[in-house]
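Note that this complex is displayed minus one protein chain, with the remaining chains in position.
Right after this comes subunit A.
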């Protein structure tokens, strides 16, 4: 390939600059978190004596174990169930194609661009009437519905590409629809399922609006919702707020670094399909 040396250097410089811009806010947050609690530090200055204890204090002040447990329970309520019901629907609409499958799919697609704020007010009263306000169910149940447009579209897109011969062969061997699904199609869908699972895990963890509106107690919220409450409580103590923010975003960073390859491809595919 013909590449002038100047272009190559310009490219590298650009890339490094963008990475720096990406990373500086994280570093700024970290450095600020090490200052004396209650002070108003400036910019990127390294403190004379780093207060590592801020992290311990923030951990206790935020009741971190309770927050992690709550987020974990919400993830457990949302991700496996959403994967299951979306796969069933995607299998039906994309592979079995029962009468009316086009219209059903179109109805799901309708919700694809819907911002959560557009339906949050009636959702609040619905949760109140179901007496689920302030419980984790108030986040779990709506998320199952709100994820369906994307999740069904994602799984349908996967099942549409499955050759019909595969199912016919299984049918001739006497497989029922259910067996066809569990024995043949689910094992073949693993890559699509894991990508979707990663995306829904991330979106659930970071879900803010539902958590803030439908659940008052931060200990019943998602991590992002809890962070919002933490900001309200410690907004004036900058170093402690920064330490708490870092603690709360560390789990996502760790999960991301552990599964980064799947994460990146899931996010890219997710964007492409969305």
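FYI, a contact is a pair of C-beta atoms (placed from the backbone, for glycine too) under 8 Å apart; a residue touches a chain by one contact, two chains touch by 3 or more; residues count from 1.
To be clear about the criterion, contacts and distances are computed from a predicted model.
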| According to its UniProt entry, is the unseen chain "Sarcosine oxidase subunit beta", "Sugar ABC transporter permease", "Thiamine pyrophosphate TPP-binding domain-containing protein" or "Formylglycine-generating enzyme family protein"? | "Sugar ABC transporter permease"
| note | The listed residue (A:34, A:74, A:123 or A:193) that touches the chain absent from the view is A:123
| task | Sort through A:62, A:144 or A:215 and give me the one touching the missing partner chain. | result | A:144
| Residue of A:76, A:188 or A:253 in touch with the missing chain, whole complex considered | A:253
| request: Extract the touching residues of subunit A with respect to the undisplayed chain. | output: 1-4, 7-8, 10-12, 14-16, 18-19, 21-26, 28-29, 32, 40-44, 84-86, 88-89, 91-93, 96-101, 104, 107-108, 111, 113-126, 141-142, 144-146, 148-149, 151-152, 173-174, 177, 181, 202, 205-206, 208-209, 212-213, 223-224, 227-228, 231, 238, 241-242, 245, 248-249, 252-253, 256-257, 260, 263-264, 267-268, 271-272, 274
